[in-house]
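Below is one structure, written out as structure tokens; the observations come after it.
Only one protein chain is missing; all other protein chains are in place.
Coming up: subunit A.
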Amino acid sequence: MIDEEIALVGRVRPEDHSQDTGAKARARARLQAEFTAPSEGRRRVARPRWGRRFLAVGVATAACAAAGAVVASTGGHKPSSPADVTTRTLELAAATVESGAAVTRPGSGQWVYTRQMDRYAFQNGDVVGSKAMLHGKVKVEEWWRFDGTRMASSVQNGKLYVKGIVPSIESRPSRHRDPQINGGYIGGPGVVRRTPNHLYDYVAGLPTDPKALLARIRHDSGDVGHDVSTVGSIAQIFRDDRLIPPKANAALYRALALIPGVRVAKDGTDYAGRHGIAVIFSGGGGGWKLILDRRTYRYMGSPDQAILGSRVVDAAGQRG
């Protein structure tokens, strides 16, 4: 329903120039350069420069965890098929995290602190365009106020910036710069839906029956049948939610085991170069990789990110 006035503006759109194919080729080359941007394979093994010891990501419930890696064939008679190994490893992972300490819902004024290493990060402050993006082994610390009204971050040990979270970019005070790039506000549905309170309530409210859980996530992610979005949504939960209840965490591992194309490899590295078990999904022609701690089976990170530590604190800027 485009009406008269708008149609009139449509008719006076500038004449189309024939598009320069050179421009397309140059743009493609620029994008292509991003694809091959720092791959950890060629870099020396990461040893973070900041010397602090990492916080443990959750309580180590080594309980029954066979301190080994991937569950190998149990009887030693017939070799396990890769599918068996995947199912058994994810079941062991689920059983291990399930007995972990309960997670309590933080108070609305508390903050969820995460220390991570990212492949890319937007700089804080008044920087725009390509200069705003830092590449390669960027240390990012984030504090998200549990009630989703504010977040704070420090990039590369820099100054702490506290930003308001607004429902849409347009609802920020107009004198602030583009929140996708920097400035005093961030917002939009993608951000709002992933604030700790929303994430916590969503994840804690998921079914704990693996089949029901898988059906729910397939539905919520709008998956069209290849499970790419489903696995992507699960990976996003692990990436963003530092407060996954043990039962939900276990159910997510069991749901992953039900997805065709998910397999487990006994060694993988997160972005900080730490070794763990890799949960790999290569359906739909592409993939996701989650790295789990070999002993606790907690999520450690992915080839693009490493979660170095997290905890609930009482103020932005507080680390422990």
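Please note the rule applied: a contact is a pair of C-beta atoms (placed from the backbone, for glycine too) under 8 Å apart; a residue touches a chain by one contact, two chains touch by 3 or more; residues count from 1.
The rule is simple: contacts and distances are computed from a predicted model.
K.L.:
Just go with whichever of "YfiR family protein", "RNA polymerase sigma factor", "Extracellular solute-binding protein" or "ABC transporter permease subunit" UniProt uses as the name of the absent chain.
P.N.:
From the choices "YfiR family protein", "RNA polymerase sigma factor", "Extracellular solute-binding protein" or "ABC transporter permease subunit", the unshown chain carries the UniProt name "RNA polymerase sigma factor".
K.L.:
Of A:155, A:228 or A:251, which sits in contact with the chain we cannot see?
P.N.:
Answer from the full complex: A:228 touches the omitted chain.
K.L.:
Touching the hidden chain in the full complex, which residues of subunit A are there? Just list them.
P.N.:
Looking at subunit A, the ones touching the missing chain are residues 2-3, 5-10, 12-14, 16-17, 19-20, 23-24, 26-28, 30-32, 34-36, 120, 128-130, 133, 167-170, 178, 180-181, 187-190, 214, 218, 220-222, 224-229, 231-233, 235-236, 239, 260, 281-289, 302-304.
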